[in-house]
Structure formats: C-alpha cells, structure tokens
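Omission of a single protein chain aside, the complex is shown with its protein chains in their original locations.
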C-alpha cells in the first residue's frame, strides 16, 4: 500500500491561443501510491479534465504540457518520466499499465464497432498470443464483472443504455489489468441510482484487483465516500490535499470549506447548505495572486499579490496565505 | 417515384413544345438526309409529338405500355434502326467509364482526405488544400480538351479518339482487344479521375478534422493501439460515412461530366450518342438516353444507400 506508483511534480498545462496562453493546470504536484484512490474535486472549469488528459498524455491541441514531471514506478521497480517518452515508447504503458475512463461515455465507444470488437482489439494488441476466441471469452469475463450479460458484446454502442455504456467503459479500462485507472467524471451522465451502483462495483473491483485510481468529479460528496486522498482544485491549482476524513472534518482552505458546505452529505443529517458566492475565474485573465481571493471571505491584504504555495498545515497540504503567517 | 416523374417529363416535354414541332422536325430530317421523309417516318414523327387522334390520357397509357414492353421506337436520324439497338451499343462503354473512374476517384480522394484531416496543418495539407480547390473548379470538358491536345496530339502518348483499337478483332475474350480498351480509355479516365477525386478529398478532410477530435478516437489512442489502426478503424471508418451518402447525391453530376468527356474524346458511349442525337434532333434517342440515365442514377443511389446501411449499424435498426 505504501509503494509509490506515480509522482506528479510541478505539472503545468497551457492552452495556446492566438491571444496568448491559458494555464489550465499550474504547478500540480502529488504522489499516488499503489492501490490508492485519489479524488480530485473542483468546480467545472477548474482544470480537472485538463489534469486527467495530461496525466495520460492524451491532451489534444491546443493543450501543451509546458513543465513538470510524471514519474511512473513500474511494478519491477523501474522509474520513468512519462513526459520524456516518445509516443511509440508510451504505447507500452498505455492500457496495460495506465487506463482511462473518459467524461462522456456516450461518445467514447466507436459507433460502428461491436462492443466485443472494441475489447478484442485492445486485448489482442497487448497480448498477441491471444486467439480471437480467448479474447472474446476474456471480454465476457470483463463485462460480467460490471454486471453486463455476455450477449451484449454483440451489440453496437447505440443499442446500449447510458448506464451500460458507462459500465462497459469501466470494464474496458480493466481489460489489460492496469495498475492505474484515471477516471474523468465517470458517473455524471447516469442517474443517481445507477451512479451508486457503478461506484459500489468500482470499489469492489478495486478491492479485488488492487489498481490505483485518480477519480475526478465536481461532486465532493462522492469523493468523501470513495477516496483515500482528496485534492481540491481551483483555477488550475491544487489548493488543498489531504485524506478524505480530514477534508471532510477539518477543511483548511476557505474554498474547501465552501465546497464541503455546498454539498449535502450522502449519509448523515442535512445541515445548512451554503453555496460559494461569485463565480469561478476566467483563466484567460486570471486574478493576480491567489485565484480565489475575489470570492474569499477570509481574504488578507497580500492575497491579491502573492500566489500561495502548497505546504503542510496540520495533516493536510494547503495553499493559502492564512496559514503561512502563523506557521 | 423519381423514375415515374422522369417518364412523365419525357412524355410531356415533346407534347408541350410551342408551334408545330413535328413539321419542323420533318423538314430537318429532309435537310439532313436530302430525301423526302417516307410515310412511315412521317407517321412515327407525328406519333412522337402526340398526333391528333388520341387525347392526352390515352396517349399516356399508350406510352407507358410501350415502355413496359421495352419499345422505345425507332431512331429518326438513323431510321429505321431501333433506339434500343443504338443504346445497347453505347451503354457498356459509359458504364465502364463511369464505374471505374468514380470508384477510383472516390477511393483516391477519400484516402488522401483522411490523411490530410488526420493531421490538419501539415505541410501536405497546406499544399494540397489550395490545389484541390482550384482543380475542383475546373470544367471537366475543358480539361478533357486540354488533355487531348497535350497528351494525345502534342505528346502522342494516347490515341486521340475511340474506345478500342479498330484493327483488333472486336471480341471480348481477346486479350489484345481488352488491352486496347485500356489504352484508349486511359486518357478520358485519367482526366475524369483527376477532376473527380478533389471533391471527395475535401469533404473527407473536413469531416476527418472533426472526427479526429471525437472521444472514441481519443480512447483508441489511450488504448495504445498503433496509429494506423486508430486512423483506419476508428477515425476514417466513421468519417467516410458522409462520403458514401455524397456518392449517391453526386452520381447525377458525375454522369454529366462523363457525357461531356465522351464527346471530347469521341468515346462511343451514351454521352457521345446523346450529343449526336441532339445535333441531329433525334428525339426518341435523346429521351431514351435520359430515361436510362435516370435509371442509372437511381440504381447508383440504391447501391450507395445499401452500402451506407452496411457501414453504419445505427441505420439498420430504423429500417
């Protein structure tokens, strides 16, 4: 459990445009251990999807990873910075070590291929010895894990319900037994009942297979039940990082507090709910200093000048000037 | 439905011509052949323009009945050769030319377009995009003229007219005859392909640019599949669907281009026949060719539609 799997260090992603660049991820650092679930929460536009695609080196133009390291620790002890690999070298890591579940399940399956074929091609590419028949058997096993009947493998994506598509994407991510699965809002497209069911299955599978997860969502309450560690993102930066329990019981950053209070807990009694006044920053013209300062109730004088760095405060890491002055 | 409309058009057009077209026509036949038309000829011309004996609905039924029995009448300029004979000679050549050039142009254009759309902004893309725009705007018949002048007359690489070597026995199982078809057909075919592929290239490129940013293509890349497989099985496979629909819509226009090209190269197909018939005012031939073209377009539509259904599973359930 304490073996390191992925070290992210100073990851910065920019969107280039004619008028300049937008830093959608700035100086993001964290360490993920084997079998751990890291939740990433933040309002929409805070750079969560950008982070996910950068972690898997799937960012599309005009996004560019302009700085940072992504050190991946293989199970045989090798360490490699994913950012330095060529596309060809990277292919050895894709899916067999590092799989992804994307935000829009509806559009993630090739509409003109049968579901089973979309399993088969990745299975057989990563294990050329596999016969077609074995690949289909494996695919049957995989979809069975998420509660989909094997007859569904013969269906085309448009013949599947939204929940089925979402679950088959999770099954697909498991296909090559990866050590890390990154998931970008995997449950936003399905209803609440389906959402609970999928998450329960995911936890069960994770328990059994031991992969690590980076789970991105705008819904903090989900993470409180699911994640070991939680990172809170705001304006492209991690503003607080800590265990799920700490984030819930003792949030330090004013934004984390606001975020926690704006979601009702899934279990337990409903307390007063408060939203955060104001709206997320436009990253094309980011506020100076701490990106949150225009909305922050506990703002200090220096907040609009100095960008706070992530540093340990209690058991969490927090990026806020409130805690820098009284160390 | 369309075919019925075409039939009706065919029926109505000669009957609504102003003046006395039959008389004009007979005069022209006389000028053309230098002899007075025979009574038989006069009768067939009168009949063609409706005559005076029957009312319109009765004529219409008569006309449909003839068509059902494949009676297309007699040619006026090459009287009394049946129209069906003239057309039977011409049809295979046109089908050969249209079929091969359309398929090759479609494949070439779609493949190049897929490649350009895969990496928009590449040097290949930057050079090809404006060239294609220009090529696409060239009238086919004019390029045929230029090609004929340059490659057949100036350089002498290709024969200047015809579809086969007249000195070789006209036998389909004779290898030399087949080779001569290839030699004679090469220049018209190349011209048609050269113009034809550009349209496919452009639509394919633009659809591909959009398809490449679809999530399923991203996921295919995340799966670690080799680039060519992502390109073909995921991106291009989806992007070519509009080009299949396009094929059905374009086939009428393509036929138009082929007809003109045949005229330039004196290629003995329907276009050449139609041209001769128009010049000679041979209306029965013109009309039958028009019907045939409509039929060809409809059949091509049907084929394109069924290919589409084969390629896109989403349309299968609706049917």
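Quick notes on this one:
Per-chain numbering from 1; labels A and B assigned in written order.
Please note the rule applied: a residue touches a chain if its C-beta (ideal position, glycine included) is under 8 Å from a C-beta of that chain, and two chains touch if they have at least 3 such contacts.
The criterion applied here is as follows: contacts and distances are computed from a predicted model.
The listed options are "Dehydrogenase", "ABC transporter permease", "Acetolactate synthase-1/3 small subunit" or "Sulfide:quinone oxidoreductase", and the UniProt record of the chain not shown names that protein "ABC transporter permease". When the full complex is taken into account, the listed residue touching the unshown chain is B:210, out of B:38, B:210, B:227 or B:315.
Contact with the omitted chain, checked across A:16, A:92 or A:144, is made by A:16. Even with one chain removed from view, chain B keeps its contact list with that chain: residues 1-2, 5-6, 9, 13-14, 17, 21, 120-121, 125-126, 133-134, 136-139, 141-143, 145-146, 148-149, 153-154, 206, 209-210, 213, 249, 252-253, 255-256, 259-260, 263-264, 274-275, 277-279, 281, 283, 286-287, 289-290, 293-294, 297-298, 301.
In this text, only the chains that are shown with their structure count from here on.
In the complex of the two chains, the chain B residues touching chain A come out as 213-216, 218-227, 229, 233-234, 237-238, 311-314, 317. Contact residues on chain A toward chain B in their complex (touch as defined above): 56, 58, 60, 87, 90-96, 99-100, 102-104, 107-113, 121-122, 125-126, 156, 158-159.
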